[in-house]
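Apart from one protein chain that is not included, each protein chain of the complex appears where it belongs.
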Amino acid sequence: MNAARVWVTNPRHDNARPAGIPAGFVAGPRRRGKHGGSELTQTAFRMEARGVSKVFGNNTALDAVDFGLLPGEVHALLGENGAGKSTLIKILTGAYQPDGGSIHVDGVEVEFDSPLDAQSYGIGTVYQEVNLLPNRSVAENLFLGHQPTRFGLVDRRRMDREARVLLTRYGLDIDPSSELGMHSVAVQQIVAIARAVQLSGKVLILDEPTASLDRDEVQRLFEVVSGLKQQGLAIVFITHFLDQVFALDARVTVLRNGKLVETSELGEMTRTDLVRRMLGKDIAFSGSTSLEAERAFDEVLMSFTDYGRKRSVQPFTLDVHKGEVIGVAGLLGSGRTEMARIMFGVDPADSGSVTLRGKAVSIKAATDAIGYGIGFCPEDRKADGIFGDLSVRENIVIALQGKLGWFRALNRDEQLELAGQFGEAMDIRAASLDMPVKLLSGGNQQKVILARWMATDPDFLILDEPTRGIDVGAHAEIVRTINRLRNDGMALLVISSEIDEVVAYSSRVVVMRDREMVAELRGQEINPGIIVQAIAAHEEAST
Amino acid sequence: MQFPALLSTRVLGNFLTDNAFLGITAVGMTFVIISGGIDLSVGAVIGFTGVLVAVLISSVGMHPLAAFAIALAIAALFGAAMGLAIHYLQVPAFIVTLAGMFLARGGASVITQDSVPINHEFYSYLTSLAIRMPGGGKLSFIGMLMVLVFLVGAVLAHRTRFGSYVYALGGNATSASLMGVPVVRTTVTIYMLSSVLACLAGLVFSLYTSAGYPLAAVGVELDAIGAVVIGGTLLTGGYGFVFGSFVGVMLLGLVQTYIIFDGTLSSWWTKIVIGFLLFLFIVLQRLVFAASTRADRSPGGA
Partner (left out) sequence: MSRFPLNRIINTQTVALAGVLLLNWILFPGFFKIEWQDGRLFGSLIDVLNRGAPVAILAGGMTGVIATKGVDLSVGAVMAVAGAVAATMVDAGHSTAAAVAGALAAGLLCGIWNGVLVALLDIQPIIATLVLMVAGRGIAQLITEGSIVTFSDPALIYIGTGSFLGLPMPVVIAFLLMLLATLAVRRTAIGLFIEAVGVNRSAATLAGIRSRLLLIVVYSLCGLCAAIAGIIVAAYIHGADANNAGLWLELDAILAAVIGGTSLLGGRFSIPMAVVGALIIQAMNTGILVSGYPPEFNLVVKAGIITLILMIQSPFATMVLAWFGRGEKRSLRCTAACARSWQQSPSSSSPMRRPSCSFRRCFPRVSWAIS
């Protein structure tokens, strides 16, 4: 399977295409290389990152990653959340400064202070959430800061005229004086690309530009991208839709856990190959069936029937048994988080029904769910999980206190006892239970959130990526905890992009794809190979 | 119309004169609010300017023009300092401009506690300047000044790069800085502009009353905010027109005039009506905004 793959970690010279960028596209680069032009290397990389590293606290987000970008290519950057994609992009665009390694543009070492600085070197970026001004006109968005002026006043007519010419080149026939926010996200993306190319013109970084586009819009975007590729621009493309990578015939760099997995031509690679690289390890494709799969479960705890929410998740049907772990596999954006949020009532379902121990219940808010004995550890620990300024103790007792209500307050001694008990059970390493939780490591913060739910004595616990971004030791402990809770009779739903992990503890695996539950695997089917194929199946089928 | 006299040019002229200081203040406030900020210090700046100018003219014996220049320069520095503080201390504009309000109000009271009359021929000259309008109305100097400020403000907001930067900041500060908007310079200029215009309004107010009083124009900041919002500017920033604020000021003036003309309605209705209009516009803006971002998925709608 690996035979036909072309490795291009050291690209040959003849691979590089001449930079045929039309003069109009190039903004005057401001060179400020540390070593002047002396370090011109033999490679013809338009832009190159050599061994860049980035460390946040005690978490290494990026570990000596090499990344080379050729002129006239579309280079897809792949990886799950926490793989280091966004960190690498932020370093390439100047939003972060690397802690190690160097950045080279046209062979000259450079340092970017800010995105603006990077722009002046010809690096333009378009972000997923369009970073333009929806409240201003299309033309102004194209030219902000560079508007044509006459007698010191902005020459609107000329600006609109120039905007129209520019937009036609991108196949857009829209009124340049119309408000940007009135147009579809796709049009906004193309306007953003037009601006980036206009101002930068060497490298274009597209950070998940298709996340909120429909199929036709994606097609339109791809035409623009292909056109720019023909013109010799170097394009970095970040996406989690694998078929797009194939549609663009991109060269591929895969990152995982902050490390470079490989850079290669697509060649004969299949989607399954890509998924396997993204999700980790060279998965042994036989055996390793979960032991748990053999266990029998009879007592249904909760039962979701045609449960769904518009624009979030297609209706799904799922029974949750006492004492089982349901693993949820699927790529980022597959609807896995949305499923958890609907089950917990944060985004209430608008179709279907749910029963708890056979009785119909209604879960319209998190408080309802907690009342029925459900707990939820969200994916984004910092934004939705921890209360950074509050103490470890308060972070642990808060959900229980929420359940008890406003007036049955736990006093300080009770809080300390609870926090101590569950903190110990989770092996939280904190100098004191009264220290702010934000000073703990990611792993310990995750354990605090787990302890928070343990304290409410839930029957059903939903964990969204519980092991993301934490160190190996804490990782293992959390997996052990999941097993222990299951043995104690709790039902768990665990969302994870670590396939091995899902296989190890799940008694059933649900596969999500395109906001839909597409497979429910049990018994012998719980096997990394089958899961990966289920995740990738759609993309295989679509070509 | 219940009151045909409301429509005469005489009333119109008086109308412009009476609302001139509020109008000039509102222009500065429009820029501040479009940029997503708020300036609570403008009323205090008006009061401070009146007192400073009155003392410089009456006690020090300075020529009014020199006094005006000094006042405007101080206001510019004052506004710049607030802008810098908002940017570098990264605190909400309302608290910084609150400190500014205290400082200006306190500063005025430190200069003098009493009402200081201004008797200077230049003042009489300026107040006598007027254009006769058909129908017997007079467009006074300060009325013309307000119209001029509105015109210049409109050009500045809608036809200059600075104007587009102001909208950019209010639309999305992160995008704006990524798109190369000079954030510090723009923020400083916005608050400088607001303070300078408030100072100009203070000068107009002192021409209007021929006196300086440290407690003059208390609460004008609220009227100005009200006028700007009623004029269609989004309080959360990003959208708005200078001309809209003109309409807002005129509307507020009309409410006031109507209430005075009516005679049976009492002056406090003005505040209630302003408050109600403010509420109406805020809720309206909120609903429009909510409709446009309905797809937004945020926990608990928070």
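Which chain is which? They are A and B, in the order written, and residues in each are numbered from 1.
Quick note on the criterion: a residue touches a chain if its C-beta (ideal position, glycine included) is under 8 Å from a C-beta of that chain, and two chains touch if they have at least 3 such contacts.
Quick caveat, the model's predicted, so the values are computed rather than measured.
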item: Given A:123, A:386 or A:454, the one touching the chain that is not displayed; value: A:386
item: Chain not shown: contacting residue from A:53, A:314, A:401 or A:527; value: A:401
item: Listed residues A:113, A:223, A:299 or A:434, member touching the removed chain; value: A:434
item: Residue among A:378, A:443 or A:528 touching the omitted chain; value: A:378
item: Omitted-chain contact residue, chosen from A:154, A:366 or A:530; value: A:366
item: In chain B, positions touching the absent partner; value: 38, 85, 88-92, 94-96, 98-103, 105-110, 113, 173-174, 214, 218, 222, 225-226, 235-236, 266-276, 278-279, 282-283, 286, 290, 298-302
item: Touch residues of chain A, complete complex, unshown partner; value: 56-57, 90, 95-96, 344, 346, 366-367, 369-370, 376, 378, 382-390, 394, 397-399, 401-412, 431-432, 434-436, 438-439, 452
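Everything below uses one rule, namely that only the chains that are shown with their structure count from here on.
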item: Centroid distance [mean C-alpha coordinates] between chain B and chain A, Å; value: 46
item: Contacting residues of chain A [partner chain B, same complex]; value: 115-116, 119, 125, 131-136, 140, 144-145, 147, 149, 152-154, 156, 181, 195, 311-312, 341, 346-347, 365-366, 384
item: Chain B residues within the chain A interface of the complex; value: 155, 159-161, 163-165, 167-168, 170-172, 174-181, 238-239, 292, 295, 297, 299-300
